[in-house]
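Here's a structure for you.
Only one protein chain is missing from this complex, and each of the others stays in its spot.
All chains are identified by letter, namely A and B, in their written order; residue positions are counted from 1 within each chain.
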Amino acid sequence: MKRILLLPLFILMCKLVVAQTYIIGVQAPITGSFASEGQGINNAIQLLVAQTNAAGGINGDTFKVVTCDDQGNPQNAVICAKTLVDAGAKVVIGSYSSTATEASQAIYAKAGVIQTSDATANNLIVHAYPTYFRNSFNDNIEGNFTADYFVNIKKYKRIVILGDFSAFSTGLSASVINNIKALKGNIVYTGKITSGDNDFRAILTKIKALNPDVIYYSGYFIEGALLRSQEVSLGIKADFVGGNSNDNPQFLKIAGSKAKGSYLIGLPLPQQLDSQQAQQFVADYAKKYNSPIPSIWTITNADGLLTVFAAMKAIKTNDPILVAKYIHGSIRNMPCLTGYMTINNQGEREGNIYQVSQIQSNLKYKVVYH
Amino acid sequence: MLNIFLQQLINALTYGSLIGFIALGYSLVYGILKLINFAHGHIVTFAIFITMSMLTQFLALHTLGFILALSLALIITIGVTIVLEIVAYRPLRRSNRLSLIVSALGAGMVIENAVMLIWGPNPRVFPDINFFQGTINLNGVVVSELNLFILFLNIVVMSILYLFINKSRTGIAIKALSLDYQTAQLMGVNINKIIVLVFVLGAILGSAGGILIGLTYKTISFNMGFEYGLKAFIAAIIGGIGSIPGAMLGGLIIGILQTLSAGYISSIWANVITYSLLILLLIVRPRGLLGQKDIEKV
Partner (left out) sequence: MQVNKSIFIISLIICSIGFPFLANNIWLSIITTFLIYSALSLSQDLILGKAGIYAMGHAMFFGIGAYTFAILINTYNVNLFIAFMASGIISYCIGLIIIYPIKHLRGDYFLVVSLGLNIIFINIINNDPFGLTGGPNGIFAINFPSVGGLDLTGAKAIYFIALIFLSVMILLFYRLNYSKFGRAIYYLNHDHIAAKSVGIKPSLNKLLSFSLGTMLAGFTGAIYTLQYGAVSPEAFGIEQSILLFAVVIVGGQGSLIGVVAGSFVMFVLPEIFRSYAEYRLLVFGAAMVILMVIRPNGLFPSKFGFFQKRHLQQK
């Protein structure tokens, strides 16, 4: 019994010792289906923090990263948010998925912790939390771009929209559908698949009977790749277009040669970023971790942290509330790894760097429209 | 319209066969030990991953390499199954049935997490092989060669299994054991040998199903055994657990229900419809479709 009572005291003491460095939390899916993305984000933040500390820190503080694995699900996201707040984090990067981000938002906002994430769901900014800002672009921008490409550029006449049950996919599907309807495009079918399943032939066979021009999928890369390869196996001639989360090397591995010809609408790939700063970051990452950056989302999250650092330097204080206040509205056209960072009063990132790539027969991406 | 229906039927039968292969493992073991072997799905996962590793090792040698890789993977899987039987199941054979179930659950957790530690938590991609890559187009109905092979293998395996159980000495011993444990022992059946054999048989059939799953869907992950194991287990129950044709029939029924409800009713509610119908089926036929009615003994 004595020992049990001493244990909390011991933990309390440890906390006092650690509290002298400025803690940056990473809430990301380190395990689970999105593990590669989560590990990428964690690696990138560790790299940036190490670089910043080596340069002497900011305003007298050095930084330390505390990581929490939310496995991409909301339940663990809530637990992570509480854990990171208890651990004394002042800034949190994450999470990767909209679902996990949305679940954790209120807790960080209540605790006055800055949160930045790559998640794209429109409803992440409906509460307009003063401490939250987005380091990628919202669904509406992508929906608008996608609809314009489908209706005006490719002139598709029979469009199929598929998604999964996640908040991200549901939101993106809805934006694409609304924008296509606004342009008077013809959607012949909308449906959902369950992520984690791997046989989609039933729904694809049903779609085949509708004779579509294009199948658009708003979910993640694993199911995207399976849909594409089963589409080809069933002899469906329609184009396959994946939304931004189909951008992952696994897509090519799973779909194999059946991937060729399919399209991807999303942000530029890490190796397609042209600024000097971005090239340097990609090289540093590859050098430190001996593997390439998994996807563009790693880099937008790095941009999120860079924005926080830039704000700290600009107002010469590390107080999270003041830094968050500065970021909302005062960060305009700041050069960053993914182009320029502009954050509006709601915490929304403005601009548009979307592009369409097509997978070539050598299984490389080629930009066909931007 | 008919084309689409036929296509859906083929989708259903191939998917159902894969579930059926795994379900056979549950049914065989249950027939003798009355044990729901919760580790079976994870054994299948292990078989898939070890096959993946072996294939990437030996695939350069083409057909010969394929056979070599497959046999090595199978031998390792069989080894693991035997160890499992001796360590986790044999000591509990005479005790409470529930402890045996929990021991199986624990063993399943060990295998699942060992797979995660060995091959990593991220989904992996099953390697391509050089054959069964083509498709056949029959008037709009597309059947891949792999699908045809799955259906063919299903028929072959079921026939061999039927002959083995009903005609061979060992098969009859298995049947005797499942009917009356003690009498069979008195008649000179070597219980330990037969039980190990049944576990191994289940593991081989499950591995076959698992490898075909890997070839069909490409993406594999350490926790896939849970999902497939569960479906297969339900298939075995629906078919009448302990019955060999029942297990395959159960798999096919799950495939058909799932495919037709996704294809004709609603993809969103497909799972709800499938499981509701399965439960209704069990309420009407509490012993499954081909299960024997057992009489309450006093």
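Definition applied: a residue touches a chain if its C-beta (ideal position, glycine included) is under 8 Å from a C-beta of that chain, and two chains touch if they have at least 3 such contacts.
In this text the structure is predicted, and so the values were computed from the model without any measurement.
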Touching residue (missing chain; options B:G134, B:G188 or B:P286): B:P286
Touching residue (missing chain; options A:T52, A:S95 or A:T170): A:T170
Of A:G57, A:P74, A:P130 or A:P292, the residue in touch with the unshown chain: A:P74
Contact residue for the chain not shown (choose from B:L64, B:L98 or B:L186): B:L98
Residues of subunit B in contact with the chain not shown: 30, 36, 38, 87-88, 91-92, 95-96, 98-103, 105-114, 116-117, 226, 230, 233-234, 237, 241, 268-269, 271-272, 275-276, 278-279, 282-283, 286-287, 296, 298
Residues of subunit A (touch criterion as defined above) contacting the omitted chain: 1, 5, 7-9, 11-12, 15, 31, 69, 73-75, 78-79, 82-83, 86, 99, 102-103, 105-106, 165-167, 170, 194
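Criterion: only the chains that are shown with their structure count from here on.
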Separation of subunit A from subunit B, taking each centre as the mean of its C-alpha atoms, in whole Å: 38
List of subunit B residues in touch with subunit A within their complex: 1, 4, 7-8, 11-12, 15, 121-123, 125, 128, 135, 137, 140, 142, 144, 217-219, 221, 227, 258-260, 262-264, 267-268, 270-271
In the complex, subunit A residues that touch subunit B: 31-33, 35-36, 191-194, 196, 198-199, 201-203, 205-206, 208-209, 222, 225-226, 229, 233-235, 250, 253-256
